[in-house]
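All remarks here apply to the structure that follows.
Here we show just some of the chains, and they stay where they sit in the whole.
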Amino acid sequence: MDFAGANILSVEQFERADIERIFSVADSMEPYALRHKVTRVLEGAILGNMFFEPSTRTRISFGCAFNLLGGEVRETTGFQSSAIAKGESLYDTARVLSGYSDVICMRHPGEGSVGEFSAASRVPVINGGDGANEHPSQALLDLYTIQKELRALGRTLNGLRIAMIGDLKYGRTVHSLSHLLCLFNDLHVVLISPDELAMPDEYVTKLRDHGHQVSVTSDLPNNISHVDIVYSTRIQEERFASKQEADSYRGRFRLNQAIYTKYCEPNTVIMHPLPRDSRADANELDNDLNQNPNLAIFRQADNGLLVRMALFAMILDVVEQVDKYARPVNWFHKRS
Amino acid sequence: MDFAGANILSVEQFERADIERIFSVADSMEPYALRHKVTRVLEGAILGNMFFEPSTRTRISFGCAFNLLGGEVRETTGFQSSAIAKGESLYDTARVLSGYSDVICMRHPGEGSVGEFSAASRVPVINGGDGANEHPSQALLDLYTIQKELRALGRTLNGLRIAMIGDLKYGRTVHSLSHLLCLFNDLHVVLISPDELAMPDEYVTKLRDHGHQVSVTSDLPNNISHVDIVYSTRIQEERFASKQEADSYRGRFRLNQAIYTKYCEPNTVIMHPLPRDSRADANELDNDLNQNPNLAIFRQADNGLLVRMALFAMILDVVEQVDKYARPVNWFHKRS
């Protein structure tokens, strides 16, 4: 696809070459994110960071990505304060707001809302999450992380062995990731969830249609032994038909250091879309994994910044100019 | 008036020459708003964008206008989170906040609040709306839009024929616009509203005292046939004495493409202060007007950006320097 001026609405719009291009540009953003240098390529450009639904982490990540390229950010957070609440159509909102900025990132609770908005917008729009529908930059940063973690082990995405764990029925991230995985070859995908929260058939079928080996199970320990990646997600109690049903699964999809040591290969990478619930009864990823060097959840967040910088640079067509506007960093920085 | 360091509090502070100066500067801002070039004239300056009452569109418009001139924006949204809620006086708030920025734009629910604030402020203040009282940049962008639309037809503000429709009793925008129209010559003003929501006498009298021809009616179709501009506003049901009264008017002040085609001259321009209520029962401007090239409501929003850029440039006295700090735009832009 031609990225200049394009909307980023869905993972379905990408072909494999597009993904590889995004990841290559994301790699080139690392020196700027790590503060080895600064670029001012987008000095004077404005991002409209329109979060009609709160999401501190995603909003700040998009905003910082734009700042790191030298641009300015104007933003809104929340729904009540918006004209939308007074009956304004997405068409009107888009016509008005798109006159103010060079690119818009939008999160909105309504499925399809960002697509509808983008149709009326006069500037490119990135979907920052439209309800249960799509959140393409999350899927991209997940896949980018997998690729980067594998690369450190001398591997590529082809031949990847991945286990997805938790609520695979409602989890937007695992659906989008499954879609992107179809673009690569010879994967082994292990889907581990309570029966009630199993991956929908369409995604299983799609993965198999692309030649991947897929196994479906509700047993965690015996299925995380031969994978490169475990991708864990939250299970919410209210998803089950009854409390009894929920209790019967309690803790069975949880990962901690003891389980990791006992069942996983030594370099198995642990991922999670974040935020992670760290309360005692959360049953997701225990805090005792924090010292495990294979816990990649914070590298995922760091990679999100790179992927978002790449998307902005590609949409605004400045990839070739980023280094031309580079400068040394003249302040204290120790991040590595 | 001398704009350097001035407060912008009310439309009543302007003489005709002031208006013409603002509009001329606003014209000169267009290449920057359209991204034909970028200016950094206010690089290092800070706008305090203090919205003690939510208004996404106005807040973002002021903020982007300042960014487009190269300045930074710090802002607040909402009332609860402010010291004002803890008993701090506007005097104290102004003394404190005016030490932080170079100029302040303020919206506040209290009538007269922004004037009171500006009296204690050490930097210039723009009224971004103080309750039912004033919102001068809205009136300026309305008049600027009228002038621009007329100019495209080879006309000027003198001799303008305009119909104002809807709630003319409580509508802050039509009152302010009426005031500004008095500065021009030989107008025909048609005031169309339910009897209960008629334009207050003081505005009708003022228009007539300035030699304008004013007609007052509650019949829309037969009174929009010979005007250059129809300026539509929202009618809220709760404004009427009874539901019966409201029902008797239902839909009679609504404009759609069929009514437009049947009654209006071919180039009649349609305006609205926005946001427009696009819900089915809103009875304002129907969505079927969206393809009508004379629907100027989004050009109004675009013009708001230009007028606000002009006000900032004039107040901070950089009008003559804007082009000196200009650069080409090096990123993708397609807006025209």
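All chains are identified by letter, namely A and B, in their written order; residue positions are counted from 1 within each chain.
Keep this in mind: a contact is a pair of C-beta atoms (placed from the backbone, for glycine too) under 8 Å apart; a residue touches a chain by one contact, two chains touch by 3 or more.
Owing to the predicted nature of the structure, the values given are computational and were not obtained by experimental measurement.
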Total copies in the full complex, given that 2 are placed here: 3
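Methods note: only the chains that are shown with their structure count from here on.
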For the subunit A and subunit B complex, residues of the former touching the latter: 4-5, 41-46, 48, 72, 74, 76, 80-83, 86-89, 91-92, 95-97, 99-102, 122-124, 315-318, 321
Complex interface listing, subunit B residues touching subunit A: 33, 35, 38-40, 54-57, 59-61, 63-64, 67-68, 70, 72-73, 77-78, 274-279, 282, 287, 290, 297-298, 301-302, 305, 327, 329-335
